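With one protein chain held back, the other chains of the complex are shown just where they sit.
Think of it as A, B and C in the order they're written, each chain with its own count starting at 1.
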């Protein structure tokens, strides 16, 4: 991965800041001849879109995607696909607070330390708004891997986890939390609502499962499928942890309990367990690829925090205005997009080497 | 990262299999004029070396490093540094078992699924032996970042964790577990010894802390410092999870508890906490960079597991011979090496862009 | 270089087709804090702009550049700079001819052979219009190398060369040919005018000299400065040859005549000749970097040529409409841009490794 680009063969780059005129993505290396349209990309952006309910930020952005290149007569041409999303709700807000002092937990201080300078409006480049461009690119990536189904959901908010036995995939789109457990979703209404009212925020765990990935994708050693997923997902704002399969729980198992024994299957070996999360030696096993992601609680909270100004003086800062009480919720479409982008690249890399 | 290469400006590639004549690393982009010698690299390899006690594999390899290029009169020249380690203990073992059937939890099946073919001797390219080359490259990386101290240790084996209040860094090199807590090390002797005798294996958690990293290293968005670390560490054999700072625990905190407030310091802001693990917005904050890694229990166990042959028939397989009862232990020098490699690259990338 | 991206540290990508809504470039890795504006980029685009006189295509494009990201309060922020140029003169032309048959010398057949499909409107992605995006990116690159002056000019059209002894740099912008020799420019009016009237086209040689490049830029072996320049310039439409310094003429010299002897200079050795074109061993010598480029005659001519249809039937095709009688002329700002882009990247790469 280079700075604002990811992928080897199927590559994407994003650009844009929270409060610039627009943001976007360039998808390069997409196979030709795939049916594509703005209408087909839009639903993925809509799923990530802010302002849809009281549990996410009230910034209202239509997040309308435009295809500027790489498509002819409804098909990809093999040349770069430029996707643009205009920023419309750049409320002319007073940024003097943020310009003057560093918001704890944000990238304000580190951007300044790195560049000696920063676009402080709405977090600039480090704003979660950039993830809209990833979601648009991810929608293109999905076209490359029609054999794969990617399903993400929130499995835990503020320490309150779903009941795995109550898992119902059809529930995921029925509540504002991408929650597959109706009872948990009900509880989270109170939990998240309360945090919002208190001006606080909550962390979350997002799980994402890709089914249909055939055995053989992934390129040892430094382009392992799990290494790619780890990088892609850790690059998402507010993510602090990534697990493949059993993850940290595997560190507490004994070898015989963590084994994924095999038996003969119809066309391929059948696995009796999936502790590995569908990846062994960096290569997909044919089982579902399972990733778990830890989102920290949003750093933007109304509760004032001690901090320092650019001049090095002590002050306090509380976030004003519109923010997500639980940024992990809107992380679901982003995790899905990153997974699609990694899988598309790995599929094509596999095809390059192994025909 | 490309297939067997990692890094952007400070780049390294590794090559070699478990049972070939040798394995090695090429370090490219190393600054010129750094004092270097085989003697200075060797101690890092010695720390990773197998066969040093009964808690690691009994394969005996001297792991003697040779510098084949890139060094003149004791200094790096700026040209590629070729490091080679000869394999000496390739015991002429009977591999017919492994050649015939897939060891569960290993990369046997996935390599075959990908390449249609595999070097089954000792795991071939997917053997943990390859990490010797990483450790050698990591020793070179350390020369690039003299301001940084990297300290790794095992914090948990088989679910038995150290007592953080008993943390003593000087303890780490005094026991065979890289354990900073003398009491835990004592307990682990029994724990690991018992698992070894039973032919089983245990998982482990490795923590690694880099102090001295100045604020400003890391390149948003897809070359974030945490994304790089996640990829680098997830690429290590047997790793199933990576956390930065509080990791998954942060997902259970509220915003105000996860904040890292600041106050004026001598030359830079001082942080009152380090939940973020030294990274915000993908850029180092100047605080210690903290990474936690989950190692699964070694898949090679003496307890037979159901599996299938290459021809798709059911069989059982138990590992014979020499293996690590807890592969996470020898993971410590490897995690340290990967961290050094990432930091060296990010330091140089930062210098390129920000002077 | 990847498909639509070039550079290692200072990277740029371009996107867009001749007849899409817009085209553009993303510049990634630009140092922060450089003063930049649309007004500062525009003159470079104006120099390349079509329709300015009868010796270039009559397509009329304002080629107005917009900065969409990466700039705050008139300075680069270190994040991706998105540059967009809208296509306005997409004359609703009848493309049925070109859609049906392959224009000889164009990329029509090869795009179809590669992708099974092509955007035939105005050459699609293979149109020289894409070079507008390169010129915009090149204008940003120049900011990174203020110590360097890049001067390109046409030294030969249709076999009629300038007189080197009549070289006058101030002449270059006084005629429509970027010609440094007033007498040659006068002759070329007739030469190019005649070719245009006859519906034919002429080739050209473009020379480009970068002064102020310090000794030490360039990264052996596969990122040599000359290798980078060769790739960058050969990637321009219609280019068929690249020379560094004496180029092919050096192949006819004896060693002692091709030597660039040195004598002591004020701060560095002084060279008594520059056959090498400012590059030795892939690294700049401190002398002017000299590149010569061969542009073939435009393939779009009014004289019908035998060709085949997509269905494989024989036909004849002549280009209708607006085209450059000598595409090399407008190649000058593009060669300059590519040189700036390569030098900016190499400067930053050098800084990364050698501080």
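A few remarks follow.
In this text, a contact is a pair of C-beta atoms (placed from the backbone, for glycine too) under 8 Å apart; a residue touches a chain by one contact, two chains touch by 3 or more.
Quick caveat: nothing in here was measured; it's all calculated off a predicted structure.
Check C:37, C:110 or C:173 against the missing chain and you find that the one touching it is C:110. Among the residues C:138, C:152, C:297 or C:333, only C:297 touches the chain that is left out of the figure.
Contact with the omitted chain, checked across C:43, C:193 or C:281, is made by C:281. Seen across the whole complex, the unshown chain contacts subunit B at 2-5, 11, 13-17, 20-24, 26, 28-29, 32-33, 66, 68-70, 72, 75, 77-82, 114-119, 121, 124-125. Taking the whole complex into account, subunit A touches the unshown chain at residues 8-9, 29-32, 78-79, 220, 348-349, 351-355. One chain is missing from the display, and on subunit C it is touched by residues 1-6, 8, 14, 102, 104-107, 109-111, 113-116, 125-126, 130, 156, 158-159, 195, 200-205, 214-224, 226-235, 237, 239-248, 250-256, 258-264, 268-269, 272, 275-277, 279-286, 294-301, 303, 305-308, 312-314, 328, 349-350, 354.
To be clear about the criterion, only the chains that are shown with their structure count from here on.
Subunit A and subunit C carry the same sequence, and matching their CA atoms takes a turn of 180 degrees, rounded to a multiple of 5. Centres computed as Cα averages put subunit A at a distance of 39 Å from subunit C. The mean-CA centres of subunit A and subunit B are about 26 angstrom from one another, to the nearest whole unit. Contact with two or more other chains is made by residues 29, 32, 78-79 of subunit C.
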